[in-house]
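Sharing a structure here in structure tokens format.
Of the protein chains in this complex, all but one are displayed in their positions.
The block that comes next holds chain A.
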Amino acid sequence: MSTDLAIETNSSNSEKKKDGFIVETVKKLVQNKLAVIGLVIIFIQVVLAISAPFIVSYGPYEQDPTATYLGVGSEGHFLGTDNYGRDMWSRIVYGSRISLIVGVSTVAIGLLGGITLGLLAGYFKKLDAIIMRIVDLLFAFPGILLAMLIIAMLGTSLVNVVIAISIWSIPGCARIVRGSVLSVKKQEYVMALRSVGAGNTRILLKHILPNCTAPIIVFATTRMATAILSTASLSYLGLGAQPPTPEWGAMIAAGQNFMWDAPHMAVIPGVAIMLTVFAFNVVGDGLRDALDPNMNV
């Protein structure tokens, strides 16, 4: 019998891939060219945001009345200046800080709320109806309208934008998590865990949640794009960051008045928003494909 066993284990050893789950996912992701471009953009943006004070020659609020409306490629201001003579490059770089911080914090708060509600709704049948009806209620509002409503109640500021967009992120996340919990909890290993005496908390947090991470990661990544875009939209409408904050949306709003004389004032922040949103979306798509066990590249 011992030789049988040896053969059996050897063959199963040679068949399997040695790579861990994370390594394998990264490998699949890297095969996706668009996702790589997205990752590079995100990486550059993160580096710029972190090292902002060291790579700009002018502060984002520093005005120079002698150098207003400078175009792209001007000496000392390679992205030009705005109507107050502030350096566009500096404002874009500092703006990326705001975008990333807002994006990360809204997604974090949204995930926290969404995962909690989703886990409870998916696992406990009695809570399901109540939680999901509340979620449906939130879903009934168009997202940006909900955010505007919340800001109208709380007042205009960047913090309130974060709160508004977080609340708006919760229902989507809750639905996704609930869906995965519903399918995971039917697996036999959940029954097996109950049969060894594991309690609900242990099963839910230690065993079911890790099995739901793939859809959560994908949601978080694409949600980053939405959050950044929504922050810019709300700021553009004057509901978020207020001038002179170098927020991209607010910069477009300020720049559109000078569209004919100095188009770069509106176009550059627009391009920055576009690239960021594009990057997070393609990485999200790439992750979805890489994490989906049914997709074999």
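Operating definition for what follows: a contact is a pair of C-beta atoms (placed from the backbone, for glycine too) under 8 Å apart; a residue touches a chain by one contact, two chains touch by 3 or more; residues count from 1.
We adopt the following convention: contacts and distances are computed from a predicted model.
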- [ ] Identify the UniProt protein name of the omitted chain, choosing among "histidine kinase", "Glycine dehydrogenase", "ATP-binding cassette domain-containing protein" or "Tryptophan synthase beta chain".
- [x] "ATP-binding cassette domain-containing protein"
Task: Contact with the hidden chain (one of A:Phe43, A:Phe78 or A:Tyr189) - done: A:Tyr189
- [ ] Could you list which residues of chain A touch the chain missing from the display?
- [x] 1-2, 4-6, 8-9, 12-13, 16, 21, 125, 187-189, 191-199, 202, 207, 210-211
